[in-house]
Every structure is written in structure tokens, then in C-alpha cells.
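With one protein chain held back, the other chains of the complex are shown just where they sit.
Chain IDs A, B, C, D and E follow the sequence of writing; residue 1 opens each chain.
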């Protein structure tokens, strides 16, 4: 099981499509930096198939005014949660 | 009349859509750097409405193996042609 | 000087999201300096740049300054012409009503004229 | 060391186009060094990275080296497992037949396993 | 071999320039957090534009975080090795005293705890550490 990190917004980049294709059925996705714009509707729609394993970094959501705006099926994590995700998965792959 | 420069490939970025929206009916578009991938089919399709005013930088096409691969309605220009385009238009706007 | 630059507003297009490195701040700095020099300045928010206007942003982690304090200073510098690309807004599920600063929506039909009527044009 | 790293190929994913700054070359350098250290290396071309395999490229202007000479060296370093994301190829109107180096197409179904079975994974 | 419940040894790879991109901020926060969680930050490898994190000449405004100093603090507290890819660094004007002499440069920009290193040490970091996490522009 892998953790994938994504730091690009789906509104500006076609990268999220590549990441979705690269992910295995149990892999997890963590949205960080500008990637957290993907946690907000309507952009979040492209990640809907990842329900239950799609995370977004709380600090980055808050800084961008998204703390209470993200889709309800996106799981916010703090930095400790970010570390835990990297520890619980075998490897981390960063997409940028 | 403005000259617009674009250095991103349509395959990786949503930027070309913004550029097309920003262009006036007489404005010209010059594809440079990785932007020249947009001169090749099927990616070139998104620029078809610009026929007659869509250019691509010859040096950058050649370096990428596209010298003879670009759509026939794309106008290749050398560096002197690039300079001429900036001189013939009132202003240049760079998109990246 | 270009034929008619002096009569036109200076345009700064902002296309990068807040906290996405220094693009947004560096673009705003150009606008503030131009205004301080007495130029009429138009700001056009486009692409991810429209996120700059979303309410409720905070300073970044590690004490990074956000860009909201800078946007609050615009009026003081007499920068009052804020435009926002309507399609970029809609793609991000935003409406002009919820933005923290009032900005005039620009339709796809109006967009080329906003850019063509300004000089010089800085695109960040 | 991670539980099972030693038994797995090292994977370098290349997602940047040639001449697009130094990404492609810096990614290839990691692959070459890993191979020189005796690791089994898989290269996966994806996104704009598939453009690296397009034939007929030349050195860049101002004497920039292209990446084709480096790709020609892969076999000498025993890097023989080249994979290419089939969808990225198709999006760019390319087929495996016309590529300058032979690379195994990877379908969307196969892609996750290529990545999951390797360690470590470098993504450039 | 470390168990997943235990203390893990991390390597971070930083590919983005400070100030210009968010990568440095994220990497520093992640580095601090993993230490707080009881893991070890053994190595940070700076590659691509990440090498710009290592200049001793950086002079950010006083009301902004000093990112180079933040790396130095982390290294001093944790014994983290801060490795700077020499090939990526030299062409970008990042060199230590020895390389400055070798290339006849009048000054140098990289000093300990930052250490110039080869790409081999990046590969090794990926192999020998329990976890490798990359922060990119």
C-alpha cells in the first residue's frame, strides 16, 4: 500500500488524472499545498472514487480559507496525521 | 493587436484554455519551449480557431523532434521571426 | 515609450494561488509600486489567482505572511479596479458575492478588451 | 532498510519533457547512478516524459545537450526495462512503434502494479 | 529492519527553491512533525532547485521565516545530515570552500552543516532509510 502526495490543483493541471491512474485500489492520496483546492467542490469530484482514502492537510486547508469548505468525504489530517500516513504505508510517491 | 507567448503543453496544463479566452480576434499566439508540443496533432486541435495567427518557434520544434511533425496550419518562425512578431504587435503577454 | 502607454491603466494579471510560493505576492508588489508611482492600476484575477479573493485565509505555517494583509492595503494605494475572470471563478465553485473584496466579474467576451486596453501588462 | 527493498527494482518515473529545464536529465542521472551501484532499474515514462522517446531530437539552442545521448547510454548501464504509460502516449498522438527506443507500453490497469512493485521510487 | 509501530528512519528529498515554492515549508514542517512523533530524521537531500535552500548568503526580511537557518537548527538538534547534490549545486552557484578554490571562485556559498554529496547518496538514502518523502515545487 502506497501513499501518494499531490500538490497541484485539478483546476490548473491535468496531473490529477495521471495520479488517479497510478494509484492501486488500496493506495491513499494526500492533498498538500495547492493540492488542497482539490478537496473543495466542484474540483473534488475527480477524487470521488477515492472516498475513504483521500486526505487533505489541515494546515494547508486553513491557510487557504478552506477549513470548513472541503467535501465531507475528504479526511483532514494534521501534520502528525501526515507522518502517520507515511508510517502506515510502505512508500510515499510525490506528484508535482 | 497583441502577441501572446505560451510555453506549456496542452497535454499537461489547462493554461491554453485561459490563453484562448484572453486573446482578441486579431491577436497572435506564439508557442515556445514546451508550448511547441501544442503544434502537433492531436494537441494542436485546441488552437485550430487561431488558424493564420498561430506560430511555433522553429528552434524549439527542432530540438524536440517536431520540425516536420507540426500541423500544416501552424506557422513556424525562427528567432528573427519571433522578434518581428514582437515588433509588429503592440505588446507581448507571456503565459506560463 | 509605446505610442499610447501613458493613457492606459497598467494591468497586473494574477494567476497563482496564495501560499503557492511567492508568485502572488511578487505580482501584488508590482501593482503597489506602480500605484505608488502614480499609475492607474487594474488587477485581473484569473486561473488559480481567483483563490486570492476567497475569504477566511490565514497566515501560512512557519509564520509565512498570507496575502490578505496586502489586499487590504490596495484601497490605500488607490487600486480600486479589481476584475475577476468569471469562468475561473465558476470552475472553482466561487461566486463574486462570497469574495472578501469586491471585484468586477469579466465574461469571456469582455476579457480580451481588458487586456488589450492596458499597458504595460504584467502577467504573474 | 524497508522490509523488502533489496529484492525490488528501483523505479525512476520521468514526467518532464526534454529541454524543459533540467528535470529529465536529473531524473536520468539518478537512474544511471543507481545502475552503476548495481541496482536493477526500471524507467517509467509518463505524462510529458513520453516525449523523451520521440525520434529526431537535437541538441538545444546555445549548445544545450539534449537527452538522447543519455538515453543511448542506458543499455551500457544495463538499464533495459523501459516502460511507457500507454494513455500518455495516446494523448500525444504517439505509438510505441515510432519511438526511438523500445519501451513496453503499460496499460492503466497495469500501471499501479509497476509502481507498487518497485522500491525506492523516484518521481521526476 | 524497523517495524511499522517502531521508530522509523526518514530521508527527505527537497526539490523546490525556498521562498519561490511551498516545498521547503512543507518539508520543514514535516521534518519537525516526524521528530515529534518519535521518528528520526536522518537525512535531507537537496536536489534540483532544492539546492537553493543551502546558501549561507540568504538574507530574508526579518518578519519572514529564515528557511536556511531552520534547516541548520534541525540539523543541530537532530544530527540530521544535510546533503546537497554537487552536480545540481555547482551550476547554480552553490559551492563550498573547497569547490570554490577548485573552480577559482572568489567566495563560497555553502558551509557546514550542509555538505556537498553525490547522487549516489540520494540513491542510498532511498535504499537504506525506512521512509523517503519528496517535497517538490
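The definition used in the following text is that a contact is a pair of C-beta atoms (placed from the backbone, for glycine too) under 8 Å apart; a residue touches a chain by one contact, two chains touch by 3 or more.
These numbers were taken from a predicted model, which means no experiment stands behind them.
**Q** Please work out which displayed chains the absent chain touches and list them by label.
**A** B, C, D, E
**Q** From the listed residues E:6, E:38, E:79 or E:93, report the one that touches the chain absent from this view.
**A** Result: among the candidates, E:93 touches the missing chain.
**Q** From the list E:6, E:60 or E:112, which touches the chain that is not on show?
**A** The missing chain is touched by E:60.
**Q** Tell me where the left-out chain touches chain D, residue by residue.
**A** Residues in contact with the chain left out: 19-22, 60-65.
**Q** Can you list, in ascending order, the chain C residues touching the missing chain?
**A** Contacting residues on chain C, toward the hidden partner: 1-3, 5-6, 10, 22-23, 26, 29-30, 33-34, 36-37, 39, 119-120, 122-123.
**Q** Where does chain E touch the missing chain, residue by residue?
**A** Considering the whole complex, chain E reaches the absent chain at 17-20, 48-49, 52, 55-61, 64, 68, 90-95, 99-100, 103, 105-109.
Keep this in mind: only the chains that are shown with their structure count from here on.
**Q** Going by the touch criterion stated earlier, list every chain that contacts chain A and also contacts chain D.
**A** B, E
**Q** Can you give me the shortest step count from chain C to chain E, moving only between touching chains?
**A** Counted as steps through touching chains, the separation is 1.
**Q** Distance between chain A and chain B based on Cα centroids, please, to the nearest Å.
**A** 33
**Q** State, to the nearest whole Å, the distance from the C-alpha centre of chain D to the C-alpha centre of chain E.
**A** Roughly 25 Å separates the two chain centres.
**Q** Quick check on chain C: which residues sit in contact with 2+ other chains?
**A** Residues 19-20, 47, 60-61, 64, 88.
**Q** Among all residues of chain A, which ones touch two or more of the remaining chains?
**A** 11-12, 15, 33-34, 59, 91, 94, 96 - these are the residues of chain A that touch more than one other chain.
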